[in-house]
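Missing here: one protein chain of the complex. Every other protein chain is in place.
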Amino acid sequence: MPESRPEKLIIDGKRLDGRKFDELRPIKIEVDVLKRADGSCYLEMGKNKVVAAVYGPREVHPRHLQDPSKAIIRYRYNMAPFSVEERKRPGPDRRSIEISKVSKEAFEAVIMKELFPRSAIDIFVEVLQADAGSRTACINAASVALVDAGVPMKGILTSVAVAKVDGQLVLDPMKEEDNYGEADMPFAFLIRNSKIESIALIQMDGQMTKEEIKMALELAKKGAMEIYKLQREAIMKRYVTEEGIEVEEVNTDA
Amino acid sequence: MPESRPEKLIIDGKRLDGRKFDELRPIKIEVDVLKRADGSCYLEMGKNKVVAAVYGPREVHPRHLQDPSKAIIRYRYNMAPFSVEERKRPGPDRRSIEISKVSKEAFEAVIMKELFPRSAIDIFVEVLQADAGSRTACINAASVALVDAGVPMKGILTSVAVAKVDGQLVLDPMKEEDNYGEADMPFAFLIRNSKIESIALIQMDGQMTKEEIKMALELAKKGAMEIYKLQREAIMKRYVTEEGIEVEEVNTDA
Amino acid sequence: MPESRPEKLIIDGKRLDGRKFDELRPIKIEVDVLKRADGSCYLEMGKNKVVAAVYGPREVHPRHLQDPSKAIIRYRYNMAPFSVEERKRPGPDRRSIEISKVSKEAFEAVIMKELFPRSAIDIFVEVLQADAGSRTACINAASVALVDAGVPMKGILTSVAVAKVDGQLVLDPMKEEDNYGEADMPFAFLIRNSKIESIALIQMDGQMTKEEIKMALELAKKGAMEIYKLQREAIMKRYVTEEGIEVEEVNTDA
Amino acid sequence: MPEDALAEIKRDYVLSKLRDGERIDGRKLDEFRNIEIYPNIITKAEGSALVKLGNTQVVVGIKMQPGEPYPDAPNKGVIITNAELVPLASPTFEPGPPDENSVELARVVDRGIRESEAIDLEKLCIEEGKNVWIIFVDIHAIDDDGNLLDASSIAAISALLNTKVPASRFGLGEDYPLPVRDIPVSVTSLIAGSKYLVDPNKDEMSIGDYTLTISTNQKDYIVAIQKSGGYLLSEELFDELLEVSIRNARKIREIVANKS
Amino acid sequence: MPEDALAEIKRDYVLSKLRDGERIDGRKLDEFRNIEIYPNIITKAEGSALVKLGNTQVVVGIKMQPGEPYPDAPNKGVIITNAELVPLASPTFEPGPPDENSVELARVVDRGIRESEAIDLEKLCIEEGKNVWIIFVDIHAIDDDGNLLDASSIAAISALLNTKVPASRFGLGEDYPLPVRDIPVSVTSLIAGSKYLVDPNKDEMSIGDYTLTISTNQKDYIVAIQKSGGYLLSEELFDELLEVSIRNARKIREIVANKS
Partner (left out) sequence: MPEDALAEIKRDYVLSKLRDGERIDGRKLDEFRNIEIYPNIITKAEGSALVKLGNTQVVVGIKMQPGEPYPDAPNKGVIITNAELVPLASPTFEPGPPDENSVELARVVDRGIRESEAIDLEKLCIEEGKNVWIIFVDIHAIDDDGNLLDASSIAAISALLNTKVPASRFGLGEDYPLPVRDIPVSVTSLIAGSKYLVDPNKDEMSIGDYTLTISTNQKDYIVAIQKSGGYLLSEELFDELLEVSIRNARKIREIVANKS
C-alpha cells in the first residue's frame, strides 16, 4: 500500500510541514552517549534518529589491510530493520554500500590520518529511524563523535541536502519532498574557523539547471552553518558541564 | 501435510512407544568406525543415527585463531539433508549454530585443553537420521569418539533429555513427545569415577515449575548413568577385542 | 518459451548450418586485445565470442596459497549475464565451477610452472556470447593469451568437441546439436612441433559405444590441428606485423 | 599485550572482591543494575523500546506484515526474532552475518516470548492456513556493557507491549493493540566456580563468558533455561539460581509493567 | 616495493606536466580520449554495445523479461543496472560479489539513465500493477585503462538505443524498439588540487582516485553528480567543471547519436 503523492508539495509559499524554503528541520544532538565507543553521538534531524560511534585509532586486522603511511578510515552506514516503513532485511544493500563509500571519503579528506600509520579509525553509524536525509544526519553525528573521540581533523564536517520541489529549491527535504520532488542534492562541507572551506561530499540526482545547482549550493551553505553551530554547542556543552576547562582545548576548528 | 497431534501422549501409564516414564530408547554404540578420523563413534538412540569424528589435537589455521595457552575446541553439529521428513537445505541454520555452540562449551569444560596450547581439537557430528534428542545423541557419540582419539578429559560427558508430556515427566522423549509436549529439557553431565559430578549442558524450553525442574534433573541423572554404562561398555569392547590389555589404560574416568 | 527440437539435425548429409560432419565453425582470433593484461586474446568460434586475459607470473595473496616449488595456476571461466538467451545471474554457478576446474587442470599439465615458485599465473576468460562449445573456445583463447603473455609451455593447448547427432559423429557442434544430440565430448590436446602429443582435457556425456568414442577422438584430432594452425597464424601475425623479427623467438612449440 | 594485561588485572580484581562477597560496583551479588525503559521511541515501527541496563543499551523495534503461517500451526501468527550485534556496540563485534553469539541471543529471547505464550498468536490469524500476521522482533544492541541478553529480553517485551497491529495499512480493518498476555523475564547470572553474580557488567565478564540464564513468566513458571560458556555447573548453584532468578524476575516484571 | 616506486614516478610525472598545464598523452585538460562505439555486437542480447574510450573497453548487454513492477510505480517498467568488475579487466580487480566500486559505478550509470528519463518506462507496462518489462543493463568491463564510468555510461545508452523489446519471445505481440527519448552523458574529471583532467587514463589516476562526475541530458540539465574519492573540492573548481562537463557531454552525445 504505497502512499500516493500529495497534490502539491508547496502550499501558499510554505512546505507541507509548515517550514520556510530555507528552514531546517528541528535538530537535537547529544555527545558521548555510548560507554564502549571511544567517541559517540546521538542525533535527531526531523524524524531521523541516528547514533554514531568512533573506535580508534586502533590496530588493523588482518595486517595486509594496514597502510604504513597513514590510518585507514572505515565508515559503516547501517539501517536498523525497523527504521523504515517496510522492514529492511539486515545487512548492507547496494544503497548503504554507496552511502558508506562516499561518507568515508568525505572523512578521509578531513581526518589527519598521517598521524596514525598502520592503524584504523572506525566510524559506525546506525540509523534507528530514517526519514529523508539520513546520510546527512549520519555525517553530522559522525563528525561530532570524532571530536568526542579526540580524533584530530582539519575542521568539522557538516552535511545537509537541498531538494527541488514543485520547481522551488528547499533546504533539508523531508520524506515527501525527497520522494516526489524533482531533484535531491546532498552536500557535506569542511568548516574551519567557522567558515566553509570546501566541499567534502556532493551528490545529486534529478533534473536541475546549472544555475539552480549554484543556488542549491548557496542554500546548503546557509543550512550547514546553522547545523555547525548546533554541533559546536553540543560539543561545548558536553565538555563544559563535565569538565569545565577543557572547552578551550577541544578546538574543533584546528 | 503435517502430522496432527495424537489425542493423548500417555495411555494407561505408558508412553506411545510402550516405554515407561523413566525408560530410555534402545541405544547402540560402535567405536572407531571411521578410518581417517583420529577417533570416531557411531551411535543410535531410538531412531537417531549419528556419527561423530574427532580430529586433533592438530595445528590451527589461520594462525590468529590459535590460543597460546590452550587448545581451542571446535564442534560442528550438522544434519544430512535426508535426515528429516522434509529435506533440509545443506549448511548450518540457526538451530544447528546454537546446538554447536552449547555442545562445544560442554566439551570445553571437560577436555584438558591446557595440555595442547596453539592446537585445535575438532569434533564433527553428522546426524544421518534425526528424531527428538539428536543433540543428546551427538554429545554421547562425540564423548566416545574423544576417548577413542585419546583426548584427555576430566571424565565422560553423557547427555539425555527430559520432557513434560500430559503433565508427566518422561525420560529421553521421542519425536511426538518433543513436538507436542509441554516442555523439553536437555542435559549433559560430567561423569567421573562412575559418579555424576556436575552439569556441563543445560537448556530448557516450555513451562515447568521449580519443583518439576528439580525432578527432571533427578530423572535425567538416572538416565545418564544408564547411558554412561553403555558408553563405557562400547569403549571397553573395542579395546578388549582388538588389543586385550589396553583396557586398563583407557581409564575413562580420570 | 523454450525452442523445440528440430525434427532432424542432419538433412541430406548436411548439418543444419550447412556444415559437413567434419567441418569447424568459422573461427576468428585476435591477439593482444587488452592493455592491462600481460597477455590477451579475443576469439570467435561460430557464435561464441570470448576474451581471455593472462596475468602473471605474479605474487600470490594470501601467502598461504603459495606453493614453494611451483607457480599455482588459476582459471576463471565466467559468462556475462547477457551471453545467453535467458539472463544469467552474475557470479559462478556449478557448471562454471566445473569448467574452470577441468580447464585449469588442462593448463597445469602444460605450463612450465616449476620455473615460477611461489607465484600465480591467472587465466581469466569471459564469455561475451555463448553457443555450444564455449569451454573449448575459451581454452583456445586462453592458450593464445598465454603465448602472448610469454608464459613458457610444453606446447599449445587446442580444444574442440565432437557430438553425436542422429547417430552421426559431428565436429564442433553448435547449439542445436549440443541441445538435442545424443552425446557431447569436449577434448583439449597438447600440440607440440605441430603434432598432437596427448590429451589434456576430456569429458563426455551422453551415450556412445567404445568404438564411437575412438572415432570421436580421431575426428577431434583432425579439428584440433585446423584450429592449431589458426592459433599459430594469429600469434605470428601479431608479432610479424608489429615487431617483425620476434616471430622466430615465439616458438610456440617448444 | 597490554590489553591482555589489563583484562587480567580486571579479572583478579573482580575475583578478589568476590572472595569477600562483594562486587566492583558495590552491588549485591543478586542485584540488577538500574533499568530505564523508553517505550515507543521509533514511531515508524509498530512497537519499540530503548532499554538501558546500567550502561548497556538495546533498542528493539517491532515490524508486522501479513504472511504465510507455518504448516503445523495454520491458525497462528508467526514470531521471527533477530539480533544484530552491530560493531557500533562493542570493540569486539564485527560486521557480517549473525555469529553464534547473536544467534544464541536471539533464540533465547525468542524462547522467553514463545514459551511463556506471551502473545496470543491465535488472535493473529487472518485467514487460516493462508494468511497470518508475522511479527519481526529486531534486537539492535547499541552499547554492550555486559548482559545484553537480559537487556534485550526487557526491550523485546516492552516493545511488544506498545505494539499496534498495523491492520489499516494492509486494508485489514482498524489497527489494534497486539494481544500480549504475559511478561516473560530472563535473569542472567555470571558463574565463578561456586559463586554467582546476577546481571554481570562488562568488567565482571572479564572472568569468563560463563553464564546461566533462567526465564520465567508471571506465574513464576520457568519457561527457558540456557547455560552458556565452557564451565561446569554444580547442582547446588543451579538450585540456588532458580530461586534468585524467580525473585529478580518479579521485580523486573513490575518495572516493565509500569513502563508500558 | 618496486610497484610502489613505479607508481610514485608516474604520479610525479603526471603532476609535473600538470603544473605546466599539460597531460602525459598530449591531450588538453578538458579533452576526452578517442571514442569508438560498436553497437549490437551481442546478437543474443536484446541490445548491446562495445565502447572503447582510449584503451578502456566496456561491453554492455541488455536483457529484458516480463516481471512485477515496483508497488509505488505500478504502470512503469523497471531498470536494473549491474556492473561486474571482472578480474580480466585489471590486475587490481578481484573475483567475488560486487564491491563498493562496482556498486557505485552501476548506481551512477543507472542514475544518468533514470533521472534523464531516457527510457519511457510507461510504455513498458504490460498489465498495470502486475506485469511490466524489466530491463537488465549489465555492464561488463573488459579493460580498465581509466574512467570506466564514462565508458560504461556511453556503452549503456548506446546499447539501449539498439535494444528491441523481445515481445514475441514471450507471446506478447511483435518486437519493437525500446522507447528511448534522451541521451544522458556522464563526464568524469580527475581532481588534482585546484586543477582537473577530464577523462583521466589509468596512468593519470596514479595521482589518486579523486574524481567528480557530472551527467547531463540533451537539454543541458544536470541529472546526476557524484564526487568520488577522499579529497576536498573547491567551489570555484566545481563551478568550472559544470561548464566543462556540459560542453563535453554535447560532443559525446553527438557521437552516440551518430553511431546508433
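To keep things simple, chains are lettered A, B, C, D and E as they appear, and every chain counts its residues starting from 1.
Rule of thumb we're sticking to: contacts are C-beta pairs under 8 Å (C-beta built on N, C-alpha and C of every residue); 3 or more make two chains touch, one makes a residue touch a chain.
Owing to the predicted nature of the structure, the values given are computational and were not obtained by experimental measurement.
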| item | value |
| --- | --- |
| Visible chains in contact with the missing one | B, C |
| Which of B:25, B:76 or B:135 contacts the chain that the document leaves out | B:76 |
| Among B:53, B:109 or B:132, residue touching the chain not depicted | B:53 |
| Options B:37, B:73, B:199 or B:217, residue touching the unrepresented chain | B:37 |
| From C:151, C:165 or C:185, residue that would touch the chain that is not displayed | C:185 |
| In chain B, positions touching the absent partner | 1, 34-37, 47, 49, 51-53, 55, 58, 76, 78, 80-87, 90-92, 122, 124-126, 128-130 |
| Sites on chain C contacted by the missing partner chain, in the whole complex | 1-2, 73, 94-95, 97-98, 100-102, 104-110, 183, 185, 190, 197-210, 213-214, 217 |
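Everything that follows uses one rule, which is that only the chains that are shown with their structure count from here on.
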| item | value |
| --- | --- |
| Per Cα centroids, the chain farthest from chain D | C |
| Distance from the mean Cα position of chain E to that of chain D, given in whole angstrom | 48 |
| Inter-chain centre distance, chain C versus chain D - centres from mean C-alpha coordinates, in Å | 58 |
| Where chain C and chain E are represented by their mean Cα positions, the distance between them in whole Å | 32 |
| Touching two or more other chains - residues of chain A | 1 |
